[in-house]
Structure formats: structure tokens, C-alpha cells
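Every protein chain except one is present and positioned as in the full complex.
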Amino acid sequence: MKALVYKGPGKKALEDCPMPTITNPTDAIVKIIKTTICGTDLHILKGDVSSCIPGRIIGHEGIGVIDEIGSGVTVFKKGDRVLISCVSACSKCEYCRRGMYSHCVNGGWILGNTIDGTQAEYVRIPHADTSLYKILTGVDEEALVMLSDILPTGFECGVLNGKVQPGNTVAIIGAGPIGLSTLLTAQFYSPAEIIMVDLDNNRLEVAKRFGATHTINSSDGKAVENVMKLTNGRGVDTAIEAVGVPATFTMCEDIIAPGGTIANIGVHGVKVDLHLERLWSQNISITTRLVDTVTTPMLLKTVQAKKINPNLLISHHFKFEDIIEAYNTFGQAAETHALKVIIQM
Amino acid sequence: MKALVYKGPGKKALEDCPMPTITNPTDAIVKIIKTTICGTDLHILKGDVSSCIPGRIIGHEGIGVIDEIGSGVTVFKKGDRVLISCVSACSKCEYCRRGMYSHCVNGGWILGNTIDGTQAEYVRIPHADTSLYKILTGVDEEALVMLSDILPTGFECGVLNGKVQPGNTVAIIGAGPIGLSTLLTAQFYSPAEIIMVDLDNNRLEVAKRFGATHTINSSDGKAVENVMKLTNGRGVDTAIEAVGVPATFTMCEDIIAPGGTIANIGVHGVKVDLHLERLWSQNISITTRLVDTVTTPMLLKTVQAKKINPNLLISHHFKFEDIIEAYNTFGQAAETHALKVIIQM
Amino acid sequence: MKALVYKGPGKKALEDCPMPTITNPTDAIVKIIKTTICGTDLHILKGDVSSCIPGRIIGHEGIGVIDEIGSGVTVFKKGDRVLISCVSACSKCEYCRRGMYSHCVNGGWILGNTIDGTQAEYVRIPHADTSLYKILTGVDEEALVMLSDILPTGFECGVLNGKVQPGNTVAIIGAGPIGLSTLLTAQFYSPAEIIMVDLDNNRLEVAKRFGATHTINSSDGKAVENVMKLTNGRGVDTAIEAVGVPATFTMCEDIIAPGGTIANIGVHGVKVDLHLERLWSQNISITTRLVDTVTTPMLLKTVQAKKINPNLLISHHFKFEDIIEAYNTFGQAAETHALKVIIQM
Partner (left out) sequence: MKALVYKGPGKKALEDCPMPTITNPTDAIVKIIKTTICGTDLHILKGDVSSCIPGRIIGHEGIGVIDEIGSGVTVFKKGDRVLISCVSACSKCEYCRRGMYSHCVNGGWILGNTIDGTQAEYVRIPHADTSLYKILTGVDEEALVMLSDILPTGFECGVLNGKVQPGNTVAIIGAGPIGLSTLLTAQFYSPAEIIMVDLDNNRLEVAKRFGATHTINSSDGKAVENVMKLTNGRGVDTAIEAVGVPATFTMCEDIIAPGGTIANIGVHGVKVDLHLERLWSQNISITTRLVDTVTTPMLLKTVQAKKINPNLLISHHFKFEDIIEAYNTFGQAAETHALKVIIQM
């Protein structure tokens, strides 16, 4: 079968690979229908993710159809159409039983990282019964590709951890695909204001269309000042970091109101300054989280009920044979205005 | 009347001051029966607290008897014996109505800070109806002095924010009076293990007596290693910072288990490093809080029911005329083994 | 001044009454701008509410302008435009401090019940600082009349108590003004399905327009069967009783899914059957609540931010001099299709 293989820092190739096979009774083999590219895939290709070694088929998102099941799989059968979760959950370990699938001692984020992933014609899914989700007929399957990773990430790490509530004021720092997913799912809770901060005017316009009540281009260095003005000097109830660099985290510290929550989503490469000399008395919370995909059933229901339109996040479509071009488009988002790209088998 | 007055950095005096008077209808004048000294008072005397200017009567803890009430006071009457809360709450502002008394826009921590305090024969208490608590007959009044500040601080900022639960593992960094209050109140929730970390063996022995299941002297630089050994490499569910310096906060970051909570109590003078490059994926929470004293009614019930013995925190007794000596004793805790000192009128 | 007076069972009159005066320093006199009629007012007029004696000016909803304040009022001043809460909260008692204003030992629902109410040119509001809410300029004042009682009732007793969540299935039994308020505020949390049950097709059509995803006319006795069909035999996550009779409460018991919540809003005159022989093992919750109006600040923000349009609830307008006609219209809702009627001074 064809698959996209990481060939070492800066290198990738669409090449022939052996078909995956059932290795544990709880495995399923899924024939991919649609997949997509994640910012994390770009990090892998740069060589930033040491757990992912050359030779690995990457990708951890997608939908497909069950091609084969192991003897221990009881929830699915051959032919079922399924959503693939980016996180594999054994359902038995202490962390899984606490709903912390991302810390599953037998799984977690392994797909397209420590085992072969979804940018391939077929993929082996471990712990299939609790890592796949049945697709109901009539649901827009393309929308569901957004539920593999990006929507639960925005929702769990940003919206739930950030305790977004009706009438509250929320700031989201970073209007990339993750920030925009957060923006979409934050609206489940009807905050009064959602302020979107980014350096890119195009993304801010997208944010406006997606429901942001205010947008701030932070390139003039006055974002903090502007947020404080918008909130009458009070600050925001929830500040969501969706970038992953020290400057944006510091911005969250500068705009958070007493009693507020800073929810970090960004993947950080270096430490940040925590200004406890100022924040120790501010009754705030700071949260971190790798997505658990524990809310996937809830999100599926909201998509089925059309309470959210994940298709908004899809900017481009490619055939699988053109996946290298898809990477180019996704990798140069500033020019191409790419958000999420659908790769169709 | 006699009162302890802050005379500028490094200076204090017990001197004659004018009697306080009702300035707002919601004020009460309380004749002090017992008061105590807080670590914050030492900071004020060093000149570290810029909001507190020379000439101020300090002190924000104590019990007393109502001497006079303003026309708007409806809950108390002359002669009532009362517990004084270190935080004054107007009960009307947005923050008070959210239970965040420490951020009350008409009060907060003002006593012995921006208005005259309790180390005096009489004190004016603003917003008396919601800043004082009636003392029931038969309750040990000395124990109640611990409810003005130190017990709610340990309980709210450490135990509640730290989400201490039955069966959990808790580490408290710092076995001073605040850390020990946290230790006492943590036991309301029956954690399986409470690990106390400090540099002082005497304090660690006190901690053992107060219910710590393990104590670690961190002077050998191996505290993190030892905590990880005790928890089989897993880390703790709750890490409570009760010192206020970067090294102890970093220790909390080093020992927190995935899914855990770091509850900061310490008053920090400088920023700390937040290792998001490691913690971003650990599903942790970090909380800060200035005590709201919103749990004072709950704590009063636990004292009345003898579920906690705050007297354990009292190491010394002084007469008010000897308050300077009391300060010396409290200020040299390493030598005197002072925890809290009761100053009796 | 003119006011609507309860004259004993079945009798009311618009008559001349003495102007209210400040009786406590925390009182305010409010000149009414707009008021409305509540279902409870009809109960009073029938003689069902024994605490309300003949001679009482009724009404507990409205907006107005501060005409005079007592010496203890600090939040408001003459000329402020205010929303009147149906519940008076002293902010000092145990219940107020726990956010249970409806059980305030110095207030609660007293307006138009045990003290004179708002269907008058002027009204005395006790505990004004914590029972009135400032109206911001630019907000639709007519919409705010719905925030005195009906919206917080639907939201607190139905939506919050019922734990409505994104993706969930909610049934609301009763599509009168209270049920419709619940329907509007339930949408703050983006449930997947809201099933509205009533006997009146007109009200069900209104419900459809207000956002119900399904409506069921229960007059054929098959409502339970139909709800179970809609939910594939599973039942609903939240069942909200908004009528107040045994049959509708029983319906909630019959449609609740394991793990679900029955939130009672209805005012019941007789006991109901609780089928514990069936429900004991179903892991359900049943809640009751008299509205606390503790969410009024949150609701004000959602109205200002246009996250909700309370005007939808307003079906008729009357001048105060025509209040008797307003009562006729509101009292015969089946024929007049009245929801809430605005009475304009």
C-alpha cells in the first residue's frame, strides 16, 4: 500500500509500504477514507519529535472503514465506518479509568508517532473498541475528520479546562486551526465576548466569521492594552493560549482577571516566566492538557445535531497521491490561507 | 489606647494611639481579647509591603468583644464575642457575591495594612456584619484566633484549591505555620499520604505529630528524588507550595503527577520558571489565591465539633504589654521553635 | 399613587394607595417604569397563597428608576435605572452567603407577597444594594423585565439544576412562559435535542420557533412512548417539570435515562408518587428550587451580548391604567395566546 513516510529531519516520501496486520487481539485494521495533516506532523518532519523515528508512517487523524478485526474486538465489525481518535485508550489502566486517555500506559498519542499512522491506505488501530467511534449514517463524514484531534483539542484543553461559561469574557491567543477550533467549541457555552488575538489579519477575519466578537492584531505590541480597554480594565475570565511560545503565555498572564483561568493548549519548546510575584494573590488557575478525546461522544452528538459546523475549518482538498502538495499548502499557511486540508483516498 | 505601630522599615513601637471611632454606619468597634502575629506582619515591618505606610497599627487577626456598632450593623450588638476575619467583605460587590472576598472592591485585606489593625486594645472593623463571626459559648476562644487567617489560608489556598481527596497523595512544601495549617486541614479529606518537606528537623517533627505520614528534610538536595521514590515514580496528586520562593515552586513542578494540582499559597517576591516545555502535556492545574475567608463558617463548625484542634499551632503566650518580646520570639522561629504566639490583652 | 391591590380571593382593584416610604436604611424607593404579571399573581388572586393577605399590592417583577435611597444604600443613587429582582437578599445571612437568596432569613420572595409589590407607581425595595441591578445604557429595557423572575427561574431551577450540557437530550414538560424561558436559556449550553411537551398546539409552535428540536402534544396520552421512541428507548438526560401537577412529574420519572436529572420548577399543590421501586437503581437526581436570582448578573451579560432574546417572551403590551384588562388577557392564555404581558407606566 501507499503511505507517507518520515525519512528523517526535513525528509518525507509517499512510498510503498507493507500492509499493516493484526498484532494484538484488540487491534483493528482500518482502510482510510479521508485523512488530514496536523501541525504536529510538521514538527515531526522537522525532527522535533524525538519519539518518532525515521521510517514511521505519520498521521493521527482520519475516518475509514473497518477492514479486519482482532479476536478481542467486540464493538466493531468489518465494514463499519469509523472515526479514528488521535489518542489510543486501553480503557483498563488507572489513567484511562480516570478519563485521562492521553496518559494511557498502553496507548496515548502513539499513532503516527511510535507506531504507524493514518496517512496511508490502511492503518492498524490498537485498542480498537475504545479508540474508534462508529459513524452514524447521514452525518457529514468530512466534518468528522475534524473530530480526530483538532476539535477535542480545542474543546478539552481550551474550553473545558478554561471553564468557559455563559456571559463570560474569553480571549483566545492564536487564530490558527487550534485557536479556531477553540473558538467554535467555546460557543457551546454562550460566552458574552470572545476576543481573538493573532498577528495575521486573514486569520482574524476568519475568526470574525467563526463567531469572534472582537479581533486584535497583536503586531503593534498593544494587544494587552487593547484587551484591558475592551474589558474596562478588568481582564478576561478565560485566556486560552493556542500558540506555544513564551510571549503568548505572558500575554495570558497580563490579561487574566482575578478569579480567571489560563488554559494552555500550545506545545511549548521552552520554559516560560510565571509572574507569581503578581499572580500569587489573584485567585487564578492555569491548566495544561494533552487532549484525551474523552469528549468525542459528546462532540459527535453536537455535530449530528448541527450545533457546530466543523467543515468551516476545512480550507483545501487533495487526493492522497497529491499529499506532498497538501503538505506544501498546509506548511505555508500564511500564503495559502490553509486551515485544515482534507486528503481523500 | 495602646497599639503596636509600624514606624517605617525595621521600626515598630507599642505606643499610645487615639481610640478608633465609627466612620461608616456598617462599622463596629471591637475590644480585642486576644490577637497574634502573622508572617505578613514581619514583611510589613521590613518595609516589603508598600501599601502599609508608617504610622499604621498592624495586625489582622484576633478575637474580641463588640464595643460599639454603627447604625447599619444588624447582625451584631454590643457585648457579642466575635472572631475577626483578616479579610473585610462588603458583601455587595461583584467579587463578594462570587465568594471572592479577598478581591472585594470595598475591602479585602485592609486590616493592619491600609487601615489600622488588631494589635491594639480596640479596632474598627468595616463591613462588620460580613467580616466578623459570632463566637458560640463553650468554644475554645484561643483556638479561634487561628481562624482569623492561618487556618482558612491553609484550607482555601492549599486544601480546597489543591483538591485534596480521600486516598490521594499530598505533598506540602514548607512546614511553617501556614504549611502546618494546611497539614491540619488537609486531613478533613482523609488523603492516604501527606508528605511534608522542609529544611528544619524540628518543624518536620512537629509535622509528624500533626499527622504527616512522611517527612523529608530537603537540605540534601534530594527531596524530589525522595518524593518520587515514595510514590513509585508517579509523583503526587497535590503539591502545595507554602514557602514563596522559586526553588520550592520548582520542586512542586518536579513532583506533580499527571492530572495533579499545584496549589500555591506562598507570597512570592519574584517570578518563577514554569516548565511548560515539560508540563504542557501533563494535564495539571496550578492555582493561586489570597485567602477569601469564605470557609470561616465551615471551619467554625469543625472546631466546635472538635474535628480539628487549632491549638496545636499555638507555641507561645504573651501579654500585650510584652508584644515586642512576642515579635522577637516569633521572628526567630528557628531558635525559639515558635509557631503561632497568642497575645493576650 | 395607583396600585393593583389584592382584595381577597377572586378580587382585585386598581386603586389609590399611600406612597411607600423608606423604613430601613437599606431600602430604596423605585419608581416603576415597566412591570408584568406572573402566574404566581394569579394564584394569589385565587387565594392560594396564604402568606399574601388582602390589602397587599401585588407584583414582583419590573424595572424602574431610583426615586429615593436609605442612608445605608451605597451601590445606587437617585436617578439610577434598575432591574428589580423578585427575590430580596440581605447578603448577610447564612443562606445569602451560600447563594441561596430565596431562603434569605431577612428577605426571599417577599415582594408582592408579604410586603407591597411592583404593580404600582412606586415600590419600596428592601436590601436594595443586593436586590436591584443597574441597567446599562443601550440595553433593551423591556427585555430586562423578563430578568426579574421568569428567566432566572427557568435558568436556575431548570437549566442549571438540570445540568444541561452540550450534546445532551433535554425534555421540558410544559410550554407556558416558564417552560419557554427554560427553553431559551437551555440553549446557552447547546444540547443536541430539546423536546417540548404540552397540551396546547399553539404553545408548541411557539416552542418550535424558540428553538425546540421536537414538540409533542401529550393530549393523546402517548407522550412517554413518543419521547422513548425519539431517544431510541434510552430516555432523556434532563427532564424539566414546568407545570406543577402529579401527572407531569410522573412523566419525568417515566422518561428519565439512567444517570439523568429531573429538575422540578413547577409549584405543586399536592404530593406526587416517587417510583423508587423502579428508580432506586437508576442513578438519577431530582432537584427542587425556588429561584435565587443569583445568576442575574450572568443573565444580564448574556442579554447585553445578545446571546438570548428575552423579548420573544413578550406577547402583549398594556398601559398601567389597563392592568385589569392585562390580567384578563394573561389569565386566559389559551385563548389569547398570551405569554408575558408588559405593563407600561
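Per-chain residue numbering starts at 1, and chain names A, B and C are given in the order in which the chains are listed.
Convention: a residue touches a chain if its C-beta (ideal position, glycine included) is under 8 Å from a C-beta of that chain, and two chains touch if they have at least 3 such contacts.
Values in this document were obtained by computation on a predicted structure and should not be read as measured data.
In the complete assembly, the contact with the undisplayed chain comes from C:Met100, out of C:Val30, C:Cys52 or C:Met100.
Looking at A:Ser51, A:Ser71 or A:Asn309, the residue that reaches the missing chain in the full complex is A:Ser71. Interface note for the absent chain: among C:Phe155, C:Phe210 or C:Phe249, the touching residue is C:Phe249. Although one chain is not drawn, the whole complex shows that of B:Gln165, B:Ser219 or B:Gln332 it is B:Gln165 that touches it.
In the full complex, chain B contacts the hidden chain through residues 165-168, 187-190, 192-193, 213, 297-302, 304-305, 307-308. Seen across the whole complex, the unshown chain contacts chain C at 95, 98, 100, 102-103, 244, 249, 258-259, 264, 266-277, 279-290, 292. Contacts to the hidden chain, counted on chain A, fall at residues 25-26, 71-72, 74-75, 91-92, 94, 96-97, 129-130, 294, 297.
Please note the rule applied: only the chains that are shown with their structure count from here on.
Separating the centre of chain B from that of chain C, both taken as means of CA atoms, is a distance of 42 Å. Put simply, the C-alpha centre of chain A and that of chain C have 41 angstrom between them. Within chain A, not a single residue touches two or more of the remaining chains.
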